[in-house]
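Left out: one protein chain. Kept in place: all the others.
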Amino acid sequence: MMDYEINPFQELYVTDTPDPNVFVQLFSNYPVQHAHALFRPGNVVLKGTQGSGKSMLLNLFRPQIRLAYHRAAVPFPVPEGLASFVGAGINLSRSGALDIGQKPIDRSADDDLRLFPLYFADFINYLIVSDLLESIAIMQETPEAFGRIVDATNLDAFASMLAKEDCWFGWLHGVSNINELRKRIDQRIGSYRTFHMSNIALEEEICRTKTAIGEPIARTAVCLRSCCVLPEGVPIFVRIDQLERLSRSDSIRPTLGSFYRQIVNKALGTRDLRVSYRIGTRQYAWEDNLVMYGSEDLLEHLRDFRTIDLNDVLSKKEDAKTWIFPAFAEDAFARRLKHAKYATYKDSDLIRVVFGPSVSPEDRAKEYCKKSSPEIVLKLESDWPEDWKAFLLNLCSQNPLGAVLAAAWARQRGTRGRPGDRLKAPPPQGAPWQKPIWRKERVQQALTQVTARAAQRMKWSGKKDIIALSSGNISIFLSICHEIWEAFLRSERHKRAHKRTDPVRDGIGGDIQAIAIHTASTFWYEKISEQRNGDDRRRFIDALGRQFRAWIVKDSAMSYPGHNGFSLDNDELNMCTWVRHFLEEAVAYGDLYSTPHTTKRKDRKHRTKWYLTPILSPVFQVPESHVKEPYYATPDNVEWWLSRAQVVFPNVRASAGIRPVRERSTGNTKSNSASPSLFDNT
Amino acid sequence: MYRPWGILDWVIKRSPPVLWGLLGCLGTEERSLSAWTRLRALGCLGDYRMLRIADRPSRFTQRARLRLRERMSFFRQNGGRCKFLHNYDLIDATYGEIETGIAGDLKNIGENIILDVTSMPKRFFFPALRMCLESADIHNLLVTYTAAHSYTPDKLAENCEEWAHLPLFSGTYTRQASEMLIVGVGFEGLGLQEQVDHSNPGKPIKLIFPFPSPPHSFRRAWECVRKLQKHKASDVFELYHSDYRDISDCFDRLISITDAGRKRAEFAPFGPKPISVGMCIFATITGSEVYYTQPKVYHPDYSLGVAVDDGVPAIYTYCIRLAKRDLYSIPRE
Partner (left out) sequence: MAHRAYELVIEWDANGLQSHAGRSYNDLYSLLEFLNTNRFRQYVPCLGSQHSDFLTRLSTWLDNVQSSDDKRTLMEVVPELLFFGREEFTKLHQAALSGPVTRWIIDLLDLRFDDPNLQATLHKETHFHTWYCPVSDSMPIGDFYHVNNLGGIDHRPDFRSLHKFGDIGRVRDYMTHHENARGEPSPLNRIVLLEDFVGGGTQLEAVEFASGLSPDLPVLFVPMIICPRGVEKTRALMGRYGNLRYCPLIELSSDLFVNRNECLGNTALGQAIRQLAETTYTHVVGDNSSKPLPYTLFGFRETGALVVMYSNTPANTLALVHHESNTWRALFPRSARIR
């Protein structure tokens, strides 16, 4: 019997976090199927916005998760041939690694700047080795869960061997067993932490025995294998998540962040077969700094690392049949319902069963126009010929969408001629506004104009709309489901039992879905300012969203149905580093998305298209789909939107190469920066 | 145990009769100078040092400069000396700079310290208070907080940073994971919701809800609680009321929630400053981690005016250490 109090989608991010038991039930293995490289030796950079499934995938490397699968008797989602591995890692924001550089360690400031990256490397090494030993301990306690790959017999011998390795510069001298090893490593980590909490100086011995990035980790791997704790051939995967914190965080000085990033690059650049790194990062935060610390060399894609861009994996391609997201969403949806003990009457296409098909545009238009007269819906100019008026008003009473499209067609000038020419002839018999491509490009714009004129709110409902709004992001999809289920339960809770709807058998009504989707959209909109630098971005998104809406609504000839997005010349954008940085950050945080733009212009220059993330469409009342050509913008346009949004250019941050924008026309530096100092003359 | 607190005049009258050294923060708000002004009027202000902390450039910068000029004008007109002002960058000041600067200030203002946290961002007052608590040179320590007459209806602060430790609060290292997250509930999430949403589903979240508090505040706080609970199972949360002005109340509550510190907790102080001070003291004693999403920009009219309590400015003053005796400690059996 269905429980009308429980929302199966209550916990949104349950698979982003390592609570093993729930993870096992709810984790969908679709992304795994498209990310096998993640489980093969070699370094992999896993890119994606929040909600792309990045954290979910990285959690598979945790032994606690593996153990949970074993206890639940559920097959581990990683293919059998790739499932024998040992995972270890760190979370940069929680580890305390970002504290390094906040306090002077050595005597001179110059020394410190030079040495902080080395301390960072040392701290990371010890943290990772500590976590590696923790993983071994977990795997040793329940060997059957891990294919018995860990043999604990020689752990003490391993500890003794590792302690003698020269990479430690004697820090582990005298360690003879695994407990002492772990304790000594913890002691060093603890000393770093204590140093950053108090006035106590960092021990001189630590200062003298800094380890080189990666080497202790690699030696640990070797010793584990040499002592047969691990068999040869079992890969060791080291996770470093939230790498973007190093390059785009204000928590650490820009120069230092850059060096720390280069330290990590160096670890990857060794192409060390003993250990493979798994780097989790947002998009755009990887490519901007590939230098390896201490050299001019750059990491090379495919030689030093491979990338898996989850947003790309999950986004819709030209060939819709290759799009994996709908199946991923379906699986996640079914698991949630099953976990909440809903009876499912059909095993497949549950999303469609529950949410139904999306309403056809014609029916939508009729809904929107229910309370409005044809005159209001069409909004014809007063000088229209009578025959056209009569034709359109009549058509509007039966098919308002068709009428609005027809009116737009009539306003257009066509391939030759001038605006208004089409009105000189009577309405054509063949209904050219119904030609498939012309119509398809303008349907959403027409619906937007209808709602604006009829003072109605645009609605989204049904499987197709929900999948489109989710735009390949599983968290967005689940949050839409959460809101719909909440609204559904709200409407059902106090009905008598025999009158209640079973959503899996009868579906959830479109009206409920529509208001819930609007609530979900508002949630994602408000969430923008929850993220780093989010208030500036939210105001920018406001300015952009309003601009798109104005363009789409006012374009009564529907000449520019694609103007719910804009396109920029890549070369021009690269000259405006700060604008580019701002837009990239908006993409990295999922507020915008971008794709390469194959321009129709003769110059064929490389361009990029930028759109609001579809889930924001209901808030701004713009179509979520993107057709034809976006608005051809320049960086000046973007700066204008930024200035309308009161976004102030930051001071120059040398290491990030961010400069104030130069005005196109005058070549003068824009005076938008907020220097002089806040305290001048005060 | 009673830990004295009340209006400044009242506390000073009953505390050791000393000259007090003040470490405060001169900000855009009128109340940032209330404690300094009143101490001078009472004739018990010794040496003082005032921090001035610059936000990142923003749409508020011009207005902030105007407000700062107003504050500086008042400060100078009332005998304030600019050489006792120390400037910091809100975000770029490193722990080392903060620690060295504050250590120097504390040394200069003597052994009887008043730390005025009214306009001091958490990034500064948390380490400052920690340093005071850990200093054996400080014989008497008071903390002051001046309540505002009202707050801006707009967002109080903008462009928060990522979830990170506050300076000097990365916590004592242990392999043991913390057992709970203790959140001081405030007006705004400022990135807190993001963190709560992504926290371990099984991990208890204890909400320290400010009550009694002014009704406008308490409504906003409930709205904040609702948002926090939106995407989590409700049984994860437990809510505890704590007087928004009473550090001692909060501190005692933390003792009971954590079983006198035996249960390891992480802290997220998003609520009123007295509650945050309570968390700071507790975290200092227990070596706990404190997380925050530091805003880069504060609204220049974050607060307006100074509240009045029974006809006098509401400068709440808390006795933390008297005659070398710490009033805030965790009982050990």
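Per-chain residue numbering starts at 1, and chain names A and B are given in the order in which the chains are listed.
The definition used in the following text is that a residue touches a chain if its C-beta (ideal position, glycine included) is under 8 Å from a C-beta of that chain, and two chains touch if they have at least 3 such contacts.
Bear in mind that the values here come from a model prediction, so they are computed numbers and not experimental data.
A.B. asks: Using the touch definition up top, pick the residue from A:Ile515, A:Met575 or A:Val627 that touches the left-out chain.
C.D. replies: Residue touching the chain left out of view: A:Ile515.
A.B. asks: Touching the absent chain in the whole complex: find that residue among A:Cys228, A:Ala343, A:Ala390 or A:Ala455.
C.D. replies: Answer from the full complex: A:Ala455 touches the omitted chain.
A.B. asks: In the complete complex, which positions of chain B touch the hidden chain?
C.D. replies: 1-2, 4, 6, 10-11, 14-16, 211-212, 214-216, 218-219, 222-223, 225-226, 229, 234, 241, 243, 245-246, 248-249, 310, 319, 322-323
A.B. asks: In the whole complex, what residues of chain A lie against the chain that is missing from view?
C.D. replies: Per the touch rule, chain A residues meeting the hidden chain are 455-457, 459, 486-487, 490-491, 493-495, 499, 511-512, 514-516, 518-519, 522.
FYI, only the chains that are shown with their structure count from here on.
A.B. asks: Provide the C-alpha centroid distance between chain A and chain B, rounded to the nearest whole angstrom.
C.D. replies: 34
A.B. asks: In the complex of these two chains, what residues of chain B are touching chain A?
C.D. replies: Those residues of chain B that touch chain A are 52, 54-59, 61, 64-65, 68-69, 72, 87, 91-92, 94-96, 99, 103, 131, 134, 155, 158-165, 167-173, 175, 189-191, 193-194, 197-202, 230-233, 287, 296-297.
A.B. asks: Enumerate the contact residues on chain A facing chain B in the complex.
C.D. replies: 10-14, 16-19, 22, 93, 96, 98-99, 101-104, 130, 134, 186, 189-190, 192-194, 196-199, 245, 249-251, 253, 479, 482, 523, 527, 529-536, 646-651, 673-675, 677-682
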